[in-house]
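Our next item is subunit A:
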Amino acid sequence: MRSYRFLPVVLLLVLVISATAAAYQEAPTLAAKVAKGELPPVEERLPENPLVIEPIEEVGTYGGLIRMAHRGPSDATGYYRTVREPLVNYNPSLTQIQPNLAERWEVSEDGTTITYYLRKGLKWSDGHPFTTEDVLFWWEVQNTPEIVPTIPGAFVRDGVPCEVIAIDEYTVAFKFPVPAAAHINWIAAGGAETFLPKHYLSQFHKNYVDEETLNQMAKAEGFNTWYELFMEKAGANTQWRAVGMPVMDAWVITTNFDDPILISERNPYYFKVDTAGNQLPYVDTLHRILVEDIEVMKLQLINGQLDYITRHLWTTYGDLPMYMAYQQQGDYRIIRTNGGTPGGINIMFNATYKADPVIAELINNIEFKKALSYAIDREEINNVRFSGLGNIGHGHFHPQHPGYVEEVDKAYTEYNPELANKILDDLGLTARDSEGYRLRPDGQRLTLIIDGSTHHLHHAAAGELIQSYWKDIGIRLVVNIIDRGLWEAKREANEHMLTFADLADPLIPLEQSGHQITYVIAPLWEQWFQSNGAQGEEPPEDAKRIMEIYTVLAPATADDDVRAAYVREIAEIWGRNLWTIGTVGVPFNLSFAKNNLRNIPGDYVGAHSHPANPAIYQPYQWFWK
Partner candidate 1 sequence: MNPKNILEVRDLVVKFKLSEGIVHAVNGVSYDVPEGKSIGIVGESGCGKTVSSYALNRLLPPYATLSGQILFRQQDGNIIDIAKLKPEGREIRAIRGRDIAMIFQEPMTSLSPVHTICNQISEALILFQGMTKKQARNRTIELLKLVGIPQAERRVDEYPFQFSGGMRQRAMIAMALARNPRVLIADEPTTALDVTLQAQVLSLIQDLQNRFNLSMILITHALGVVAHMVETVNIMYLGRIVETGPTMEIFEEPLHPYTQGLLQSIPKLTGRLGERVSSIPGSVPSAYDIPKGCPFEARCKHRMEICREEMPKPVTVGSEHTVYCHLYTGREAARDAANA
Partner candidate 2 sequence: MARKKIPAPAADTAEALSTTEEKIFYASQWRLMWWKFRKHKVAVIAGFVIALMYLGAIFAPFIAPYGPTHRDRGNIYVPPQKIRFWDENGFSLRPFIHPLKVTTDWETFQKVYTEDTSRRIYIRFFVRGKSNDDQYKLFGLFKSNIHLFGVDEGYIHLFGTDDLGRDVFSRVMYGGQISMSIGLAGVFLSLILGLILGGISGYYGGVVDNIIQRLIEVIRSFPQIPLWMALSAAIPPDISPKLVYFGITIILSFIGWTALGRQIRSKVLALKNEDFIVAARLAGTSEPKIILTHLIPSFMSHVIASLTLSIPSMILAETSLSFLGIGLRAPVVSWGVMLQQAQNVHTISMAPWLLIPGVFVIIYVLAFNFLGDGLRDAADPYGN
């Protein structure tokens, strides 16, 4: 980095001296282009009213390169979550929604319509103006089934998609059939909408060009149909980022997601400035190096080859001692950021298990599940898997969430094998076999099977611990660690008895769709919900209530207090039914940044469990010091 560090300062000085009259400053590389006449001056590139960013530490200097790592096209989300530019955005501490592309917004009285007022003079990275036309074009693409098979659930209420209405060039309204005020929270937190440049992409869309011509174009480029070509040009499978397509992001990609390095260069038309009037971003270039293996990423980190990384390593808490030991060598600091795995290692019972009626009855018995919960030594799990960083509890919601209920979260979580044994005895499970395992009412050994995935390394380790805890209370646990795809297929087919949760499970923020919850704990309920009662099994009232909150009530309101109350209600219902048993979770992510990479907010731990990380920490204002 050394070579980059001083040059910009010198150049900047020159610039400042030569153009003191200008209100805004720009990166030296851009200034050179302006001087050559390749770019309009910075004042013309910025919108009328640029978004002014408060520096987190200080006003930075231009130049340099940030090296990150990713795992190729399937990891495009990681890039999206680094550069996304939504209409509105959360602040780094997740306490407040702030303007972004939209200068301001309004929610109608009845909560059905949200109107955004775009910044005037916003420009795409090629200089073309960004207007509501582009929002409409994006919506048009969402409504082209060949490209987007179904409209994303966040824009659909009661099966009816919202309307997107351009009121004028700079005003756009989202009109939902029912109250949907919380849609704005979804957008701010990490929602997956990226507006598309109509002036560029319309040349590939059949609504604008004859389909025959397009198909021929596609064939010439090695594709079969026009929509495959469109998807390639629009980066439909790489979170709507593709080489050649203008973006609103701080950086523009210049190589492909499957290239060895995904390189993105600064966007000369980026709409944000710092308090000193310097156009952002500070850093010239982002590199995302293609790394297939997480272990290699760790090695690169401790070897000092990465400048910032969080994704993929963010929940490797067990490796903390190593990260600490190599801090000097890798010249990085460790930052706690939002997110984490409040759910942590979580055991889910299939409420609609069918293969074995005896087991099905037992795992729907609250007392039985309480016994299982009491038998687990969560302190030990915390120590061996999470370096003692974790929170003991069921992890329904983030502990900082306003709706967090400690009593529910901590219920039945103390380690008490005697009590567990007593509960099981009281249930009549007193007969035991020669190896000390309890027998089921039908005389077979009481055996539970838990599925986990090879992809989640902690599943196997946690499985072994829980196996030994439950052996102490006479219950045999078979830990069945299988490939991730297979694991998912089993859950989809309602074949699992018990399963470990994914990282962010069991309960997801209200901003997301509730369908995923029942999907895992009770696939047949989920079928019932999805088919409006035509298929599957009718869920109990408690489950219906949770679904109602997720899909109808919570989306309708942006009132934080009301939403907190919903969260409390969900947690209580969940705790009452013990649909899942939590063990230990960690309510923050690990992030790593080079020591001299500055302006990164330190140790922000907010309530929201899954914000767009690191976009929420404003990479456009990071700089090399």
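Methods note: contacts are C-beta pairs under 8 Å (C-beta built on N, C-alpha and C of every residue); 3 or more make two chains touch, one makes a residue touch a chain; residues count from 1.
Inclusion criterion for the candidates: all candidates are chains of the complex that A comes from, given by their letters.
The shown structure was predicted, so the numbers you read here are calculated from the model rather than taken from an experiment.
S.K.: Looking at subunit A, find the partner in this complex that touches it; the options are 1 or 2.
M.R.: Candidate touching the shown chain: 2.
S.K.: Help me check something: in the complex, which residues belonging to subunit A touch candidate 2?
M.R.: Contacts found on subunit A: 295, 298-299, 302, 318-322, 324-326, 380, 383-384, 387-389, 436, 449, 454, 460-461, 463-465, 467-468, 478-483, 486, 490.
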